[in-house]
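Left out: one protein chain. Kept in place: all the others.
Let's look at chain A:
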Amino acid sequence: MNLDSGMRAAGVTVLAREPVLRLDAVGKRFGALVVLDDINLTLRAGEVVSLIGPGGSGRSTLLRCIDQLEPPTSGRVRVGGLSIEAGHPPTRAELSDLRRMVGMVFRSPGLFPHLTVLRNVSLALERVLGRGRVEAEARGLALLERVGLAGRAHHTPSRCSDGEQQRIAIARALAIEPRLMLFDEPTAALDPEPGREVLALMRSLADDGMTMLVATHELQFAETVSDRVVVMAEGRVVEQGASRQVIHDPRSDRARRFLDAVLNR
């Protein structure tokens, strides 16, 4: 167990650490439809925050706005020292800096089917970080070992199970050595068994001190791995706080209604 996991286990606050992510009044509209409204959120280094809420609450859109896959229509996204203001599209260099700091894993792994598993993982090391092929593949292999799939290195993704593909997608996102990992319902499309394997991998990343923002419907993961839980509904944050408190004793009516429905209380 490293320093971060020791700190988390000991209940040491992360508040003193530098913010990795800061969202100021972030909003997103599609025409007249308001998908995100006035989202304020800060993640500090090593912090794990779970986003929970009913379908259509805007969690995926929020993650996509952070990574600028969808440009926010209002507010400001700050990642590390980079600040991106809505209405001022990031330059190519800023976008490149952002993507070097942020790794993202989607519901669908989106692996490149024509490349081997190893090439899927090592490609960004070459093209984004400028590493040589040999070095990139050595690092890619190490990452595949990290996710328990070194034996799949020379297979194509189609030969891997759904759960393995999602773990490869995580290894691929880790390749650029991001400061922040965004997970958009990474187990939503998986059966329980491979879903548990993916969650175990995410738990070990959290133990290693990775800063993570996770949109999930896995309340057990949210409670046991996250430092904080943010409940979203209708595009707004309706409650946030310590994981256990929010899940077992929510203070807002909207969060309580959602959690009561999910937990059959």
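As a convention for this text, contacts are C-beta pairs under 8 Å (C-beta built on N, C-alpha and C of every residue); 3 or more make two chains touch, one makes a residue touch a chain; residues count from 1.
Definition applied: contacts and distances are computed from a predicted model.
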{"item": "Omitted chain, identified by the protein name its UniProt record gives, among \"RsbS, negative regulator of sigma-B\", \"Menaquinone-cytochrome C oxidoreductase, cytochrome C subunit\", \"Lactate utilization protein A\" or \"ABC transporter permease subunit\"", "value": "\"ABC transporter permease subunit\""}
{"item": "Candidate in contact with the missing chain, chosen from A:V34, A:L123, A:L219 or A:V262", "value": "A:L123"}
{"item": "Chain not shown: contacting residue from A:L23, A:M104, A:L180 or A:M212", "value": "A:M104"}
{"item": "Touch list for chain A against the chain that is not drawn", "value": "67, 69, 95-96, 98-100, 102-104, 106, 108-116, 119, 123-124, 127-128, 156, 169, 172-173, 175-176"}
